[in-house]
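Notes follow once the structure below has been shown.
Left out: one protein chain. Kept in place: all the others.
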Amino acid sequence: MKLLVCIKQVPDMESKFRIDADGLWYERSDLAWRMNEYDEYGVEQAVQLKEQTGADLTVLCIGPDQVKETMKKALAMGCDRGVHIVDNSSQLKDPFEIASMIAEFAGDKGFDLIFTGMQSQDRGSAQVGVMVAELLSLPAVTTIVDFAFSAGKITIKRELEGGVKARVVTTLPALVTCQLGLNTPRYPTLPNIMKAKKKELLTIAAGDLRQADALQETIKIEFPLKKIGGLFLEGEIADIADRLIRILKEKTAVLA
Amino acid sequence: MEFTRQIYWNIGYGPVTLVPMYLFAGLAITVLVFGFLKRMKMYRLGKPVVRTDQPLERFTDMMRTMLLQTRVLRVTGPGLTHALFFWGFFLLFIGTGLIVIQADFTDLFFDYVFLKGTFYKIFSITLDLAGLVAIFMLLGLLVRRWFVRPNGLETKLDDFIMHGLLLTILLTGFIIEGARMAVTELGTPLAPWSPVGLAIAHGFSGTSHELLLALHRGLWWFHLALAMLFIGLIPFTKFRHILTTGANSFFADRGPVGKLITLDLENEEAESFGAAKVTDLTWKDLFDTDACTLCKRCQDRCPAYATDKPLSPMQVVKRIGELAAKNHEADMIEAIGRDTIWSCTTCRACQDICPASVEHVGKIIEMRRNLVLMEGEFPGTEVMTAMEQLEVNGNPLGMGYASRSDWAKGLEIAGPAEDPKIDILYFVGCYASFDKRNMAIARSFITLCKAAGIRVGILGKDEKCCGEPARKMGNEYLYQTLAAENIAVLKGYGIKKIVTTCPHCFNTLNKDYRDLGLSPDYQVQSHPDFLAELIAHGRLKVAGEPFTCTYHDSCYLGRHNGIYDSPRELISAAGGNIVEMERNRDQAFCCSAGGGRILAEEKLGTRINIKRVEMAAATGTDQLLSNCPFCLTMFEDGVKGANIEESMRPRDIAELLAERLQTTT
Partner (left out) sequence: MKMLLVAEYRQGQLLESYTELLAFAASMGAECAMFLAADTSGDLPKFSGRLYLADVARYGEYNPEVHKLLLLEAVAKEQPETIVFCHSSYGWDLAPRLAVGLEAAQISEVVAVQDGALLSPICNGKLRRTLKSKGQLTIVTIQAGAFCLSEPADGVPTVVPVTGEYQGKTHFLGYEKAEHGGVDLSKAEIIVSAGRGVGKPENIAMVADLAKVLGGEYGASRPVVDSLWVEHNRQVGTTGLTVSPKLYIACGISGAVQHLAGMKKSEFVVAINTDKDAPIGDVADVFAVADLKQLLPVLTEKLQAL
């Protein structure tokens, strides 16, 4: 069985973001980078499936050279090899362009199951995974929080609103997009970190893959405006408490 | 009269005595040797480690430790009792040895007798008193073990044998002497030189001559048999500590204090890291289990044990010994228990007080290394998250690395790249950089340096966590990665004087980093030492306004680095009158955050930090001064948990001094 997991390198969300010089994306310098949290669950589930079935697992990532660091973590978690699509302007590409590159790579490889994160923490469009499935004519199930494989079928639970889950089953080949809480991503052990350094890392230039046309464009990036009329209370704790109580009495019917 | 004694009087001269006696002795010594050879098989299960370097220094230390009982005496009550017993028994041993030398060699072959005259008188009285002291001390130890029953002291068959056998040997010795003196020495001027024997001889008045001779002869052989039994039993009972505990001070860890093995992570041959079985530990680790006498001094001082966590350093050592002896293929981590392993704060109270030079902390760290490096296991998901944060942002708090020097905004501190003329590099540490309460310490430190005319530089966002909590949690790989990055940055700038306000950073940079390439010409100093020097040289002036307070010796400045005085000097200079807690200096009680546990939640037992702030409150003062950001954080938490926020204020020494700064007029 052949598995593929797609990951993205994103900035740590605790970073202070600035807008880049072109005003079309966030400034990339002075940020700490990590694997997209949703993708971590995908890698872990893919590795667990590999352990269960002895499957072969490839991890794919698009981006500049620096994403290799994040790919190493996926390899250390248990992926067999990595495919790095080198693209220094991937952040400017829209989801369809990204999905097209992935589909172009994966199209002739015969993957039985493709794992992606439900969305990326930076852009958060939640499109790439499903689009790859559509381009490859694979069934796709999104927002999975439970996964089981048996005899060519996968039984999945989707997380819906209000704490409700939906149980779904589909046959392979298929694609799933992973939601937070699907599993507990493992901490790479040292022998695996060492092995990862020697695993095959195939490099493909983005230009070698068919480039789709951009379907949308970013007009600008800005900081959201603070709510007008939002009042800030600062100072001594007791003071803040008093003022807050006064405001609640005045502005709400809560403290009669 | 000739002041001497006929050795073998009433026993028999020549081969009739010597042959069975030496056969017996030969047998005993053979059993002793084979017993130890068998035990050596157990030590050999461990990995190699060099503990025979500096042989002369090691030998001297061993002699001093053994003969002067220095480590035993650190706990006065039972320590003095044991020391006196030891000296008594040791003198008796020497005495018997001298008799053997004379009777079976010098007199036998060369007709040379030295146990005579004044020498013999001194010999006699010394041995009598030694024996008497030994008996009383042994009785004292017996009473302690069986009647006082100190909490946590384990009494086993071994202890019954040891007390019984030794007491009987000592008592029979005196009875034999008494019987002999009743026949040969009563009424002579020599008699008073053996007062105990004399008293017993008097007690024999009325006993018939034949009975005395028979008693003397019988008891002599009985005493010999018991002594040989004692020798034979050494390897098989706690008696072995006579040899192993002494030897362990030869093989002791000669420092630097708290040094851990720096794993060679590049080693492609290594199949495993850390210790999962007893065979993964070193031979010294296994030898430790034989040197341990279950005295429980370590357990008594362990902050985890004191707060109902499953960790007892003594039990860990004992368990390892059991596995090594009976089932060395067993899963050691399973046998000791994960909760036990993760509970340690590496405060070193155990290792510091141990009279047998046992090394507790290293064994626990090796097990942690196995759990982390081979299994990816941590004591909780919050610790795994902290490790991931260390990898991503270079600090465990999840704060963006680029804002590491935001605390210094407005203070006009440059990095060494901008200002090559700086005097010291201030290695700030994660807590002082990002934690609101501890940022005040960093700012106070800068205030003090400026007042003293010291130009300070910081690494800013190039500084990463020193890696210590990761290392103590067992994540040697992450530690070495962080350390390598910090060392490269430090070397890049070449500022040779580094000062820290965190004892963990201090200890790590000053000791651990030396193994990874930070050469000795990079001087690292902790802030109390640094500030005390400034005051001593008159560069910093502090106005002493009188106040009372108590002071907490952090584990990493205190036991790990022996820095007890400079903080106290600083507090004095500020006018502080320290009311010491009962457990202070090397006996200080850990705040709970060491051993990487600052990253973890304390889920078992009761809170260590609350226990410590209650100790502080017991001094009746209202200020708890400390010198470590972990301690400060724990105490701030602790006073809230103990509901004494209003009456006990935790502070760092740097804040205190900055407040009392006297600007030179």
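Observations, loosely collected:
Labels for the chains are A and B, by order of writing; each one numbers its residues from 1.
The rule we apply is simple: contacts are C-beta pairs under 8 Å (C-beta built on N, C-alpha and C of every residue); 3 or more make two chains touch, one makes a residue touch a chain.
Since we're looking at a predicted model, the values are computed, not measured.
Within the set A:68, A:81 or A:165, the residue that contacts the chain not displayed is A:165. Contact with the omitted chain, checked across A:30, A:80 or A:122, is made by A:122. As for the chain not pictured, it touches chain A at residues 11, 13, 17, 19, 26, 94-96, 99, 118-119, 121-127, 129-131, 134-135, 139-143, 155, 157-171, 174, 179-181, 214-227, 229-234, 237-238, 240-242, 244-245, 247-248, 251-255.
FYI, only the chains that are shown with their structure count from here on.
Centre-to-centre separation of chain A and chain B, using mean CA positions: 50 Å. Across the interface of their complex, chain A is touched by residues 265, 268, 273, 372-378, 381, 384, 387-388, 391-394, 398-403, 461, 476-477 of chain B. Put simply, chain A touches chain B in their complex at residues 12, 14-16, 30-34, 184, 186-191, 193-194.
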